[in-house]
Structure formats: C-alpha cells, structure tokens
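All protein chains but one are shown in place.
Our next item is chain A:
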Amino acid sequence: MADDQFDAALDLLRRLNPKHTTQNVSHICSLVPSLEEELLASVDQPLEVRRCKKTGRDYLLCDYNRDGDSYRSPWSNEFEPEIEGAEVPTEKVRKMEIKANEAFDVYRELYYEGGISSVYFWSLDDGFAGVVLLKKSSSTSSRASGVWDSIHVLEVQDRGRLAHYKLTSTVILNLGSQAEALGEMDLSGNMTRQVTADLAVDGGAEGEGHVINVGKMVEDMESKMRNLLQEVYFGKAKDVVGDLRSK
C-alpha cells in the first residue's frame, strides 16, 4: 500500500507543473505524511543557495551536504550553523573534493559564465559517491527570465586498474517571458538521464584521476542534455502547437 502511494505521488508530481514542484511535494506530504522522507530524497527540486560565512562564497544546498538543519560549505568544509560532532569527509576524500570543486569552478565559468557550483563527496566501502551541483539564473530583460539547475549524482566503485562510474543526471529548467505580442509564456521542466562507464584512473595523490573522469562524464552528459532540452522544449512544443492548429 505504501509503495502504491509512493508511486502515485511520483506519478502525480511528474504530471503537475514542474514550476510548482516544491509546493506540490509539500502538499503531498500534508496528505500522506509517511511519504515525506522518501519523497524529499527522490524528487529533484531547484537548488537553494547559501553564502559561506567563512569564505564569503556562495554554495548550493542538497540532502548530501545536510545534517539536520545545517549545511556544509564545500569551500570551508564547515557546517553552518555549527553542529557538535558533525560528520565531514575523510582527509583523503576531502582532498579529492577540493580538487573537484576547483575544477568544476573552471567548468562552470567556461559554460555558464556566472552561476554557482558545488561538489560534495563521501566515501563508500569500495569507492566513493558524490554529487555535482550547478545553478545559473538569467534575465535578458525585465520580461524574460530563466533558471537552470543541474544535479549530477555519482557512484564510483574501485575495481583494480579500472573504476566503475555510474552517473544519474537531472536538469531542471524554468523559462518565462512576457511580451506584448505573445502575452505570458512559461516553459518549465526537468529531465533525467543515466550513464555508466568503466574507466582507467590516472595517478595523482589527491584523486586527480577520478576528478578528470567525473569531469569528462559530466561535461558529456550536460552537453547531450542541453541539446535534448533545446530540441524538446522548443522543437517538440512547437510541433504540438502546430498539430493543434494550422494557419
């Protein structure tokens, strides 16, 4: 019964306007409180931003850098607000996490020319897991605006000379415009794709090999998804309108 409800909840969320996902999740939780934990962990919502008190840099929030009501800044590696005995990554994982944040900071600037990025890693028995987050807002004029959120969840297993990488990527996109000729237009949505790869890990004491592999996979995936989103959002929606009415 609980499983049916969870599936129904996910199904419902898929059909409602992605613009209101956060609100809808909260409504569903009020209807069926027992679904809250699972839903919050399974549904992708636009990322929230916080400023790191120590470094003054912005970082993104998610379940993976959260402990209770506190969040860990990838720049300072500290939880805000402070918690007693909070769990931070091991030194080895933290070194790799720092490298990844620096590398994705460059990636972010090259592709997004602005925006915010954050990477969080944690160790697993036979490897490590992580999440790469990116967020960018734009307003070309007072009448057109957009927000892009990327959530890349990783699972990496060490297998001797090769490592097995599993990447699940979600992009959440919101575009809106208001124009005299067009009235109000709203395009919102999200898309998820998954890919796995077995790759050799180059040397490097601070996990550079993994960072390089993860970087390439994320870049490939985002580029593919960006093109797909363009095709779907604009191409498909245009086709459907054409099927509804012809001039």
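Rule of thumb we're sticking to: contacts are C-beta pairs under 8 Å (C-beta built on N, C-alpha and C of every residue); 3 or more make two chains touch, one makes a residue touch a chain; residues count from 1.
By our rule, contacts and distances are computed from a predicted model.
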{"item": "Omitted chain (choose from \"F-actin-capping protein subunit alpha\", \"Tyrosine aminotransferase\", \"Succinate dehydrogenase subunit 3\" or \"NADH-ubiquinone oxidoreductase chain 4\") - UniProt protein name", "value": "\"F-actin-capping protein subunit alpha\""}
{"item": "Among A:I83, A:A129, A:A144 or A:A197, residue touching the chain not depicted", "value": "A:A144"}
{"item": "Residue ranges of chain A at the interface with the undisplayed chain", "value": "4-5, 7-9, 12-20, 24, 27-28, 30-32, 49, 55-58, 99-100, 102-103, 105-116, 136, 138, 140, 144-148, 173, 175, 177, 179, 181-193, 202, 204, 208, 211-212, 215-216, 219, 222-223, 226-227, 229-230, 232-238, 240-247"}
